[in-house]
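My questions will all concern the structure given below.
What you see is the complex with one protein chain gone and the rest in place.
Moving on to chain A:
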Amino acid sequence: MLLIILLIFMIAGSIIALETKNLLSAVIAAGAVGAGVCICFLMLGAPDIAITQMAVETLSLVILIRATISRDLTHITAQREAGGLVAVGVFMAVFVLFSTFALMEIPPFGKPLMTVSSYYVQNGLAQTGASNIISAIILDYRGYDTLGEATILFVAVAGAIVLLRKKGRKKAEEKDE
C-alpha cells in the first residue's frame, strides 16, 4: 500500500519535473523522485541498492545544481505543441496496453527462485567467504561486469577532465595557432 503511494508520488514528481518552467524546480523534483526510488528499494529488501541510490542521488543533485543552475538560471517560456502531446498520448496508450498483457504473464515478485540465483544463495558463502551475497556476486561471480562499469566511469571522468581543463598540454616544438 505504501509502495503504491510512493509510486504515485514519484509519478507526480516526474510530471512536475517535466512541466515546470523553472530549471531549479525541475532539478529538485527529479531529486525527490530519486529519494522515492531509494525508499522503494529499501522496502523491497535491497539495502545495497538503496545506499548506492541515496549517495549517487545526493551527489548528482549537488553537481547538477552547482554546475548548471549557478551559471545560468533558465526560465522556459515557450508553450508545448499540441501535436506532440497527442502523439505522446497515443504512444503511451499503446505501450500501456501491450505492457499490461505482458505484465500479466510474468511470475510474481521474488518467486520462484531462479536456478542461478538459488545456486548463488546456497553456495555463495562457502565459495567466496563473503557474508554479503551482493558483494560476492558483483565482485566474484560477475566481476567482469563490474570491471566494465569501472572502465565506463574512468573513461567518462578522464574525458571530462581532459576536455574542461584550463591549460592544454602541448609539445614544445608545436606552435600556437
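In the analysis below, a contact is a pair of C-beta atoms (placed from the backbone, for glycine too) under 8 Å apart; a residue touches a chain by one contact, two chains touch by 3 or more; residues count from 1.
As a working rule, contacts and distances are computed from a predicted model.
Visitor: Going by UniProt, what is the name of the one chain that was not included in the view, given "Sugar ABC transporter ATP-binding protein", "Cation:proton antiporter", "Sorbitol/mannitol transport system permease protein" or "ATP synthase subunit b"?
Guide: Looking only at the record, the undisplayed chain corresponds to "Cation:proton antiporter".
Visitor: Which parts of chain A are in contact with the chain that was left out?
Guide: Counting only chain A, the missing chain is touched by 47-48, 50-52, 54-56, 58-59, 62-63, 66-67, 70, 125, 128-132, 134-136, 138-140, 143-144, 146-147, 150-151, 153-154, 156-158, 160-161, 163-166.
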